[in-house]
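A single protein chain has been omitted; all remaining protein chains appear in their positions.
Labels run A and B following the written order; every chain starts at residue 1.
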Amino acid sequence: MYGSRPALEDVSFALEEGGFLVVLGPNGAGKTTLLKTLARLVRPSAGRVWLGGDDWLAAPAERQREIGVLSHATYLYDGLTARENLRFFATLYGLRDPDDRARTALATVGLEDAADRRVGHLSRGQAQRVAIARAVLHDPALLLLDEPYAGLDPRAAARLSAALDALHAAGRTVVLTTHDLARSPAAATRYLVLVEGRARSEGRLPAGDLETIYEDAVAAAGG
Amino acid sequence: MGWRAAGAILAKDLRLELRRVETVGTMLVFAVLVATMFVFAGDPTPQDLRRLGPGALWVSLLFAGAIGFGRWFAQEERNQALQGLLVSPVDRAALFAGKWAGATVFLLGIECALVPVTLTMYQLDVRGAWGELALLLLAVTIGYAALGTFFAAVAARTTAGELLLPILLFPLSVPLILAGAEGGQALVEGGRMGDYWSWLSLAAAFDVIFGTVCTLAFEYVIEE
Partner (left out) sequence: MSWWPRSWRQFWSTLDGRTYHLMLAARPWIGWLAVGAMTVVFGLVFWWVPLEAIQGYPQKIFYIHVPAAWVMYAAFGVVFVSSILYLWKRTSLWDIFARCAAEVGFLFVTLALVTGMLWGKPIWGTYWTWDARLTSTLILWFIYGGYLLVRAFARPDADVARLAAVVGIVGFLDVPIIHLSVLWWRTLHPEPVVMILDDPGGGLPASMLITLLASLVAVSLVFAWLWIQRVWQERTAENLALLEALLDRRERDAR
């Protein structure tokens, strides 16, 4: 609940393992709240979440390692270098050989040369890449991404899409929220439209003209 | 698992602080300044100085701490780093323990400089009871760091955070201030070791009680 107004109401959907869900909606629709609920950052006042057949909300904290979260905020420490940040998170997740994991992750996102620069001195696109590395450092099965395209120039956005497609192709389940239709990745398998906290439309992709579906859903809610 | 995470958080905080010694350095300067202001405020005689001294040390530390706790917590708010910690499997109690330990280390670091300066400014002579003084410093600092870290998290969730932190923190820290000032006074006057040990025990008991309570209650503050 946000103050006395519910942020999300009556939202239900299902996603198969290995699927790629795109959650669309205008600002304030509740996309971030939905993602935070899935990430267990927020407890819903009512409702259940199942992950692989288990009651996710009641699962022990240890199982947080099964998810990776990427937001438009990087969750990184500006005062530490990229390498130090990744080493820190590797230790936090209890990964063996954190130095090695950090090095590999940096190589994967193509930032070896910037590894020892402080995150505060990196460009937005570079910081976002370190954030991606952080999100998948512990090899999670489920990826939750909240408006990851925000603030990225077209080249960085393209690189992000490519990275996401690769991660999805490797068998991970992905949930991504965005308000920018033009930047939703091509590999998405399902979509969900949220307007003012309620689910307006959902279905499989490719699904005809997604833009029209979106506009209609928003219009239906607005009137 | 929890201990390693807490240790990692402590190490991370230390590294961040040592890199840009802004917070600790500023706090130290501020603390010495407050100790100085007391002298201007009262124009004490040498006798007054020795009576005020122990108290002035703790009040300076109190104010410096109030600034510091807020800032140490604020660095978790930049880039929403705290959320990054919350989505990880780290136990909330371990998270608190790491931040608490960091705050304690920083405060102790400040005290290393602040104590000699205050002792000199207020013409205090500890009569060789350095070990006892160190013990007292440790006990009071640990407790204050626990309350400070805890309420910094609470205040971060309010819109008047910087003002609310001292308002919440100071009244609840009164037993620690009294223990520090009175215990210190007993050492300076000499021959009142019974009093010293009473105050030290109070501070130690406070640490145990509120260390536990704050660690357990932290998850309720932090969860959204």
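Just so it is clear, a residue touches a chain if its C-beta (ideal position, glycine included) is under 8 Å from a C-beta of that chain, and two chains touch if they have at least 3 such contacts.
Values in this document were obtained by computation on a predicted structure and should not be read as measured data.
Asker: Which is it among B:112, B:193 or B:213 that touches the chain not included here?
Answerer: Going through B:112, B:193 or B:213 one by one, B:213 is the residue touching the chain not shown.
Asker: Hey, which chain B residues sit against the chain that's not shown?
Answerer: Against the missing chain, chain B presents residues 150, 154, 157-160, 164, 167-168, 170-172, 174-175, 178-179, 182, 195, 198-199, 202, 205-206, 209-210, 213-214, 217, 220-221, 223-224.
Rule of thumb we're sticking to: only the chains that are shown with their structure count from here on.
Asker: Could you put a whole-Å number on the gap between the CA centroids of chain A and chain B?
Answerer: Once rounded, the distance between the two centres reads 38 Å.
Asker: Quick check: in the complex, which residue numbers of chain A touch chain B?
Answerer: Against chain B, chain A makes touches at 36, 39-43, 61-65, 67, 69, 71, 73-80, 84, 88-89, 91-94, 134.
Asker: Contact residues on chain B for chain A in the complex?
Answerer: So the residues of chain B in touch with chain A come to 1, 4-5, 8-9, 11-12, 15-16, 19-20, 75, 78-81, 83-92, 223-224.
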